[in-house]
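All protein chains of the complex are present and in place, except for one that has been dropped.
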Amino acid sequence: RSGEMAKLTQVIDNEVFRAYATYTAIVLLKMMLMSLITAYFRITRKAFVNPEDTAVFGKGESAKKNLRTDPDVERVRRGHLNDLENIVPFLGIGLLYALSGPELSTALLHFRIFAGARIVHTFAYLIPLPQPSRGLSWAVGYAVTISMAYKVLKAVLYL
Amino acid sequence: RSGEMAKLTQVIDNEVFRAYATYTAIVLLKMMLMSLITAYFRITRKAFVNPEDTAVFGKGESAKKNLRTDPDVERVRRGHLNDLENIVPFLGIGLLYALSGPELSTALLHFRIFAGARIVHTFAYLIPLPQPSRGLSWAVGYAVTISMAYKVLKAVLYL
Partner (left out) sequence: RSGEMAKLTQVIDNEVFRAYATYTAIVLLKMMLMSLITAYFRITRKAFVNPEDTAVFGKGESAKKNLRTDPDVERVRRGHLNDLENIVPFLGIGLLYALSGPELSTALLHFRIFAGARIVHTFAYLIPLPQPSRGLSWAVGYAVTISMAYKVLKAVLYL
């Protein structure tokens, strides 16, 4: 068993793969943070969607009026969904890219720009910053993922 | 070719990786079940969102009144989205964690608690159980993912 374990550990010892693991963990943790921010706004704005969540505010009308949408809550939720739409492709395509044998420096460039772009995107969405801040940060992350997909397909294409 | 195949099979023969594969398949199948539950409620509650889906109920007003939202359908959809928001991080971070060489017993503990928490979360959402059932089950899965992310970053950090 320790022989197998060693083999697996070799995969993760590869520098490109370690970089992929680091930046993937960072962007996934950033995405998970959106859940906490949503919960924070739901509680401070008293804007819930499930009747059972308002029970803490008592029963009847006093609780019912907390079943409502709030612009700040909806904004965070849109940012969260945008993360899902963009980080899922990064997760899959980035893994294949890391396994396709890129130069370490090129790979680091891709991973760093993607992670930076998604962090800027979150600030641009939540503050919010005037456009085209959010649009540009979204486009940069998108372009990085397209670039990695192109390299993956060039390296492995097997239809 | 059979030599390469053998090498790949060795990866999946690793016990930690087999445990990851098992629990990942389970939580993804559980998430996929939400689609069937949504379809079940859409049909039994006659609550559709696409005009072409109501054609089976005839044309005109009789079909049009089935274009509506239903609280049960919306509840399942929220549970499905919550799965996506939490199982995607588990998919990515869990894979990296499995590759980072954890103890088998520790890894099994993480995977079992995560899968159990997500199954409890689904029941808590759909029945629904009174809070804090849903909140706690969500928090347990969240904490397990954070714990794995911490171990991944400690093992591989390469910025």
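Here the chain labels run A and B in written order, and each chain numbers its own residues starting at 1.
Here, a residue touches a chain if its C-beta (ideal position, glycine included) is under 8 Å from a C-beta of that chain, and two chains touch if they have at least 3 such contacts.
Remember, it's a predicted structure, so these values are computed and weren't measured experimentally.
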{"item": "Residue among A:29, A:67 or A:99 touching the omitted chain", "value": "A:99"}
{"item": "Residue numbers in subunit B that touch the chain omitted from display", "value": "1, 4-5, 7-9, 11-12, 15, 17-19, 21-22, 24-25, 28-29, 31-32, 34-35, 49-50, 52-53, 55-56, 80-81, 84, 87-88, 91, 95"}
{"item": "Residues belonging to subunit A that touch the chain removed from view", "value": "10-11, 13-17, 75, 78, 81, 84-86, 88-89, 91-93, 95-96, 98-101, 128-131, 134, 142, 145-146, 149, 152-153, 155-159"}
